[in-house]
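Only one protein chain is missing; all other protein chains are in place.
Note that the chains are named A and B in the order they appear, and that numbering of residues resets to 1 at the start of each chain.
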Amino acid sequence: MAEIVLDNVVKRYPDGALAVDNFNLEIADGEFIILVGPSGCGKSTTLNMVAGLEDITQGELRIDGQVVNDKAPKDRDIAMVFQSYALYPHMTVGENMGFPLKLAKVDKSTIQKKVHEAAEMLELTQHLDRKPSNLSGGQRQRVAMGRAIVRQPKAFLMDEPLSNLDAKLRVQMRTQVSRIQKTLGTTTLYVTHDQTEAMTLGDRVVVMRGGIVQQIGSPQHLYDHPANLFVAGFIGSPSMNFVPGRLEGDGIVSALGEARLPDRIRQALERGNGSRDVILGVRPEDFEDARINGDKPGGRFSAPIDVVESMGSDLYAYFTLRGDVASSAELDDLAKDTGNDLHTDGTAMTARLDPTARIRQGDNVELWYNTDKLHIFDAESGRNLVGGDSQSAANAGTGR
Amino acid sequence: MSTQADLSRPAGGGHDADEEAVAIARKRASEGKKAEAKLGMMLCAPAALVMVAVMAYPIAYAFWLSLFRADLRTPDQNEFVGLSNYVTVLSSPIWWTAFGVTAFITVVSVILELVLGMLLAIVMHRTIIGRGLVRTSALVPYAIVTVVAAFSWRFAWSQDLGWLAGSSAPLTDRWSSIAIIILAEVWKTVPFMALLLMAGLALVPEDLHKAAAMDGGSAWQRFWMITVPLVMPSILVAVLFRTLDAFRVFDNIFVLTSGANETSSVSMVAYNNLIRGLNLGIGSTMSVLIFITIAIIAVVFTKLFGAAAPGSDEGGRR
Partner (left out) sequence: MQNETGKSKLMWLVIDLIVLLYAFIPVFWIISLSLKDSATLNDGNYFPRSITFESYQQIFANNDFTRALINSIGICLIATFIALLLGTFAAYAVARLQFPGKKIIVGMSLMVSMFPQIALVTPLFRIETAVGIFDTWLGLIIPYITFAMPLAIYTLSAFFREIPWELEKAAKMDGATPFQAFRQVIAPLAMPGVFTTAILVFISCWNDFLFALSLTSTSAARTVPAAMSYFQGATTFEKPTGPIAAAAVVITIPIVIFVLLFQRRIVAGLTSGAVKG
């Protein structure tokens, strides 16, 4: 087990392309860290640099205080789980799992013992003599995990280990990964593009975009206090709704009507000297049917509902706001990542409502939104003007 | 520790740092590249050396020889004669007859092979019973030594001896001999052709056939409008290689007719001049002419159809 420190780590390619810029992170012993971001954001490159599969252009990588920039992967004592699992097709499950130990010249009986322990933990005991090609996707994934576990390395590196599984299995394996990591207490660096995995697995989450770290913090902190538009849009599903707006006096004017801002937010805005043009962020669950919430303080507006989805516990209402669309490079990036780059006139919005809301498709409904939970971003820089980290650094820093 | 979202910070912490990092990355990459290039060349050197030593030098030597009168039966009369050997060969009816025979055999057998090969490929690809058996037995002609197969056909068409000949003697007549030579060539190479085409067929997604069927295409239309265009690269490669191969036909003719009744191919005539006649000057001239012809076929083929030769592009076009 180990403490891993990335100190101003930079990765540049010979053509000048910047893959990872000034990456700083201290991973505590036993911590579960998630690197998340859209494809091409540099998260896998970062992982490969820690693994030793790619060299570090500048900066230092320290494991337990020792600089390992120039050490070969085999001398770093780190295990890795690959997206494709990279199981050796000519070896049985048992041989696959025992391979690292065999390379380390561990005696046979110890290898057997350790492989069996790991197999038991992963429920692979009855498959030990089979070849990987005869296993299901989920079983292969577990073998890959087993191969990492048996050698009791200082740290696990996982490169999108669940992305080749179907949705149901992925959820199952997610909890299993989490359980194994908690049981073994091994420092883990986990790469994914799936924000749900990031939210559910990590002690702390590192959000990356274009090789630059956007924010580091606990999942809840990222959810409540996103540092900028990108993090706000990336974390959370369904994602946050964005509407362009203008600060006017004590309130804010946008397609969501005019609303008075609560004192907390106003004070925060006064501290920052941001411009008056902003982007409003509202999480789907911060909407409610205005009839249910009565005269609770908050904003009100009405909109024609396009589609209603009843999920039993919740009710999702989709509607479109006419008028200007919030635009920024960060939001464009997000749209590209989700493949949702259709440009319609108007902003597609999602509201998660109480199931008792009596709303039907086509209705023109009055909706309420919680101004206390509003996120306000600078339209220019995308920075969070209110709930950002300046206020809650202490809270996030505890991480674990 | 928790906030790093300051986007106004210039990427990489300043211009100098950027350039330094790029320089480091470049240096490492060029070192890696150099090592890789060195290893690559070292690994290829032995193979390249053998090919150059056994091909390039001798072909140059053959060209050199073709400029001389070099008859081993009259070694004291050898002298430089310029291009007169070429004049001799190119004005010789024997050469042109052989050239005609070779061209005829090549064209007819490649066409037959393509048709039969496509049929066999479809059978191997689509058959619902005994697929393994069919594929396995289709390999038999490929595995058999050409000379052995040629003997089998020769005996089969020999008067009295053969089960196909009866009391006739087709190998004593020119056109029936050529037909049998073509038969022997086609029999041996159809399976090879079929295998190449089958690999192409396997690349045509089954869904495409289903979609075309849903769109109202008949089986025949589907074959011509879906299968053939998609298998075209495989077809072109197979045809090019078989054409070049057929043009070199030698073994079958040697065994079946020994070139009797004007059934010699160009390789056969060259062989007779070189080894039987020991006339190295004329033989080498023919060798060079065959080499040039093959090169022309290859170039024309690639230019006309853009047939990509195997291995010519790196892993693309899968």
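Remarks
Everything below uses one rule, namely that contacts are C-beta pairs under 8 Å (C-beta built on N, C-alpha and C of every residue); 3 or more make two chains touch, one makes a residue touch a chain.
Bear in mind that the values here come from a model prediction, so they are computed numbers and not experimental data.
Of the listed residues B:I111, B:L161, B:A211 or B:V300, the one in contact with the hidden chain in the full complex is B:L161. From the set B:P58, B:G100 or B:P205, the residue in touch with the chain omitted from the display is B:P58, counting the whole complex. Of the options B:K33, B:R174 or B:K210, the residue whose C-beta touches the omitted chain is B:K33. If you put the missing chain back, the residues of subunit A touching it would be 51-53, 72-74, 77-80, 82, 84, 86, 88-90, 99-100, 103-104, 147, 151, 157.
For subunit B, the residues in touch with the chain missing from this view are 33, 36-41, 43-44, 46-48, 50-52, 54-55, 57-59, 61-62, 65, 120, 123, 127-130, 132-149, 151-153, 155-156, 160-163, 165-166, 187, 191-192, 195-196, 198-200, 233-234, 237-238, 241, 244, 247-248, 250-251, 254-255, 266-267, 270-271, 274-275, 280, 283-284, 286-288, 290-291, 294-295, 298, 308-313, 315, 317-318.
One rule holds for everything that comes next: only the chains that are shown with their structure count from here on.
We define each chain's centre as the mean of its Cα atoms; on that basis subunit A and subunit B are separated by 55 Å. Contacts from subunit A toward subunit B in the complex involve residues 10, 12-14, 16, 18, 21-22, 24, 26, 55, 57-58, 211-217, 221, 227-228, 231, 381-383, 388-390, 393, 396-397, 399. Of all the residues in subunit B, the ones that touch subunit A in their complex are 1-5, 7-8, 11-13, 17-18, 20-22, 24-26, 28-30.
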